[in-house]
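There's a structure below that I have some questions on.
One protein chain is absent from this view; the other protein chains keep their places.
== chain A ==
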Amino acid sequence: MRIALFVTCVNDLMFPDTGKAVVTVLERLGHQVEFPLDQTCCGQMHANSGYRAEALPLVANFVQTFSAYDAIVAPSASCVAMVRESYPRLAPSDDLTVVAARTFELSEFLVDQLGVIDVGARFPHRVTYHPTCHGLRMLRLGDRPRQLLAAVEGLTLSPLSGAEECCGFGGTFALKNPGVSGAMLADKCAAVCDTGAEYLAAADNSCLTHIGGGLSRSSAPVTPIHYAQILAAR
């Protein structure tokens, strides 16, 4: 099985440790990972903002870059949702159907494709998990990330109240409607702080940047972390 890592543009520039963590976890489980350098951005921001014409070349680049692989694994629920749910509407083609069906968010790949729950990680900390909207309602990740976290040695998982409510990020929404976005963020930060957790984990660094920015602004003692980095720790 040829496995490709789709790191996503946000992680490439801002969160390289998340990409490294995916490589660490998959190699620990005995798999070889490739990183096709032709990959860039999935085009989600363009498409969701209404710039279809600008998104199409990025869709084409994604399909071309990853068509040779049996599995494409990404540490981002929203980018995978873009590929699987939105690509077929934007530019339907046979090649696209094949590539989209082989594109997985990390927890889907670990739990459904590899059948693994315990990835051999150790992380002796109290963690709370925020299920990001596209993972929750587009990919239907359900309990998968929490199952993986619960199997980590030493980790205590604290439930997050109102977990299924959006954090208020929403891509360009955060810039176009900063007031509403900030009001949603304040409620999410309060819920996170109430858990008493040291770390806030999620499947999307974009949402974590938003929530983390709010936590940092109020000097809250909670560190945002992509859950892949917890799975890589030992």
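To be clear about the criterion, contacts are C-beta pairs under 8 Å (C-beta built on N, C-alpha and C of every residue); 3 or more make two chains touch, one makes a residue touch a chain; residues count from 1.
One rule holds for everything that comes next: contacts and distances are computed from a predicted model.
The chain that is not shown, which UniProt protein name from "Transglutaminase-like domain-containing protein", "Metallophosphoesterase", "ABC transporter permease subunit" or "L-lactate dehydrogenase complex protein LldF" does it carry?
Cross-referencing UniProt, the chain left out corresponds to "L-lactate dehydrogenase complex protein LldF".
Out of A:P92, A:G120, A:P178 or A:G196, which residue would touch the omitted chain in the full complex?
A:P178
Going by the touch rule given at the top, which residues of chain A touch the chain that is not shown?
Considering the whole complex, chain A reaches the absent chain at 7, 9, 11-17, 19-20, 35, 37-41, 43, 45-52, 54-55, 57-58, 60-61, 86, 89, 133-134, 136-138, 164-166, 168-186, 209-210, 212-214, 216-217.
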